[in-house]
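Omission of a single protein chain aside, the complex is shown with its protein chains in their original locations.
Here the chain labels run A and B in written order, and each chain numbers its own residues starting at 1.
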Amino acid sequence: MRIRFDKLGVVIAAIAAYAAFLAPFATFRANRIVPGEARSILEALPATTGPLLLAIVVAGALIALLKTPLVLRLAASVVALAALATLIGVAGSFLTPAGNTFARISPASGFWLLIFAFTLLLADVLTRLNLSPWARVGVLVVAALAIGLLLISGQWNSLSILKEYANRADSFWAEGSKHVTLALGSLVAAVVVGLPLGILCHRVEKLRAGALNVLNIIQTIPSIALFGLLIAPLGWVAAHVPGAAALGIRGIGTAPAFVALFLYSLLPVVANTVVGLAGVPRAANDAARGMGMTDRQRLFGVEFPLAFPVILTGIRIVLVQNIGLATIAALIGGGGFGVFVFQGVGQTAMDLVLLGAVPTVALAFAAAIILDAVIEMTATKRRVETA
Amino acid sequence: MIEIEGITKRYDATTVVDDVSMVIEPRTIAVIVGTSGSGKTTLLRMINRLVEPTAGIIRLDGNDNRSQPDYELRRSIGYAIQGHGLFPHRTVAQNIATVPVLLGWDKARIKARVDELMTLYQLDPEAYGPRYPHELSGGQQQRVGVARALAAEPNVLLMDEPFGALDPIIRTKAQEDLLAIQKRFGTTIILVTHDMEEAVRMGDKIAVMDAGKLVQYAKPAEILAKPASDFVETLVGASEKPFRLLSLGRVSDAVEKGTAEGEAIPGDASQRDALAELLWSGRSALPVKGEDGKPLGRVTVDGLVKRAARPA
C-alpha cells in the first residue's frame, strides 16, 4: 500500500511537532507577577507521564498526517485533547513546590498550540462527518460536561487561572450572571422592539431607508464611546424621573451598558426581519392574497414563518456580538466578565485576563453552535415541507 | 476533419458516453441531438478536453487532441454555450478579443478582427464595442457570444445549445446568421441541441444520442426517412415528419412548369413554407421567382404532398 499524506494533517503534525518538542508546555513563576520560566513536557510532568503524553501526541500527529479513517482521526483527536486537559493539571501539581502557595503554574504556548492542533483535527473530522444539528449540540454538551467534570474534580486547581478564580469565586459568579443578563436581556429587548419595527419597515417603504440608516450610524459609534455617552442621559433620567432610580436606572453601571447593547442589537434584528420578509417569494404572497387572507393572516401564516430562519440568523449575530461587547461594560462599571479582563490588563496578570476571556469565548461559542443548529433545523424543516 | 474513435466517459460506475465513434467532415455542420442526460454535452466537451475521456481518441486534422496542453488546444477551437457566458466585467469588444489577446495578437490585428465580426453581426463597433454585456438585448448577447467564439479564426466551432435561451423569433434569425457565417468562413461546426427542428434545419449530418450511445449518425433526410430505432422515431415525432422532410427542400427543387395567380414565392424558400402558404391561402398553386425576380414556374399542393411522403 502506498503511503498517502493528508494535506491538513501535514499542517497539524507540523504544529504538534513544534509545540511538543520546541515550545514550553508550562510556565513556572515563583509568584503572581514575576516573569515566568519555561518548562518543556518532560520537565513539567512526572517521569512516567511525560513520555506518555509525548507518545500520545506523536501517535495523534501521525494519524493526522496520514490518510486514515475518520473514526480513527476522531479517536486520536479526542484522546489527545483529553490527555492534554488532564495532564496540564498534573503538571500544575508536579511543578508546585510542596507547601508553596505563591508559586504559579500556567499553560504555556506549547500547550495552547497542541490544543489548537488537535482541536483543528477534531473540527475537521466533525465538519467531514457533516453532523446533524442535534448531533452538534450533543457534541457541545458532552464537551461542556467533560470540562465541568475536570473543574469539579479539582484536577486543575493547581493552575494559576483557577487560583485567580479561588480568590474571586463569589465575584466570578456575580459578574458572570451580570454578563449573561446584559447579553440576553438586551437581546430580548431588541427582539421585542426590533421585530415590530422590522415589519413596519417592510410595509412602509418611506420608513425603511431612514430607520436602517439611523441604525447603521449607531453601529459605527465605537462601543466604549456609546457606553460613555449614555451615562449623561441616564443620569438625568435617574435624577428627574420619579421611580426611575428605584428601578436601577443610574448614570453609570448596568443601565447605560444595557441600553448601548440594545441599540447595537437593533440593526441586525430589524435588517434581517426586513431582508427575510422581502425574501418571501412573490408567488407565495400572491397565492395568500388570492385565497382571501387578510394582511394579518398573511403576516402570521405566510410571511413570518418563511422569513423565520433569516430573522433567527439576525438573532444569532446579535447574541454572539452582545456576549463579546458586554465585556466592555466593565469600563463604565457595568460589570460582566470584562471586569477581570480589564483588571488583569491593569495588573499585567494574564491569568486574570484569561479568567474573564475564557468564559466569554466559551459562552459566545456555545451560543453560536446552538443557534446555528436551531437555524439549520428550521430552515431544513421548511425545505422538506415545500419539497 | 474531426475523428472520434471509441470515446467512452465513465464517472465511477455510470457510463455517460459509451464507445462513440464518428467522423465529421471539414466545412460541414454536425448536430448532436438527444434528450438531457444522453451524454451529448459530455461528448462535445471531450473534443476541446473540458472533459477528459476514460477511453478512446479524438483526432483533429489527424492530430491527437492530447498532443498539446489543454489550454492551447482550446484557444484553437471556438466554443459557444447556452446563456452565452460573456464576461460581465469586460466590454463587448474586450469579450470578443478574449482569445486573440490570449494568443498575443498585436493590437491592430485584434481591432480589425473585432470590428469585422461585429459588423458581420450587425453590431456597430463604435456604438456597441465599449458597452458592457448587460447593456445588450438577449439576441445581441448571443451574437457577441458566437463572435467571441469565432474571434481567433478557429477551424472548428463547438456550440452547446447556443440558441437555447432565445425566444423563437430571434432564434430563427440567429440560426440563419450562423448558416451564413459558416458558409463564409467554412468553419466546421459541431452543435449540440435537444431540438430536432433545429437539428434538421442546421445539420449537414445529425447524430442521435441515447443513454450515452450513438444511435444513428446520418443525413437529416435519412434520419427522417429511416429512423434507426423507436427512440429516433419518437425524437423525430411521427406527426411532424412530413413537414420536417419538406423543410429540408428548396422551392426551386419542386418547381413545375406552368403559371399561377398571386404573389410569387422566392425559389430559395423552403418547401414547407410554400405548402403552408398554399394551405393558408386556399389555393392549389403558387408562382415561383428566381433570385433575379424572373418567374421560374410554379409549385402545387399535389406536387409538394408527394414530396412529403416517406421516400422509397
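Note that in this section a contact is a pair of C-beta atoms (placed from the backbone, for glycine too) under 8 Å apart; a residue touches a chain by one contact, two chains touch by 3 or more.
The rule is short, and it goes like this: contacts and distances are computed from a predicted model.
Per UniProt, the protein behind the absent chain is "Binding-protein-dependent transport systems inner membrane component"; the candidates were "4Fe-4S dicluster domain-containing protein", "Cytochrome P450", "SigE family RNA polymerase sigma factor" or "Binding-protein-dependent transport systems inner membrane component".
Shown as candidates are B:M1, B:L73, B:L120 or B:I170; the residue that touches the absent chain is B:L73.
From the options B:G56, B:G85, B:P266 or B:G290, the residue with contact to the chain not on display is B:G85.
Here one chain is not drawn; of A:L52, A:I115, A:I221 or A:V237, the residue touching it is A:I221. Listed here are the chain B residues that touch the chain not shown: 48, 50, 71-76, 79, 81-89, 98-99, 102, 132-135, 145, 148, 158. Listed here are the chain A residues that touch the chain not shown: 6-8, 120, 123-124, 126-128, 216-217, 219-226, 228-229, 231-232, 320, 323-325, 327-328, 331-332, 338, 341-342, 344-345, 348, 350, 353-354, 356-357, 360-361, 364-365, 367-368, 372.
Definition applied: only the chains that are shown with their structure count from here on.
Per-chain CA centroids place chain A at a distance of 60 Å from chain B.
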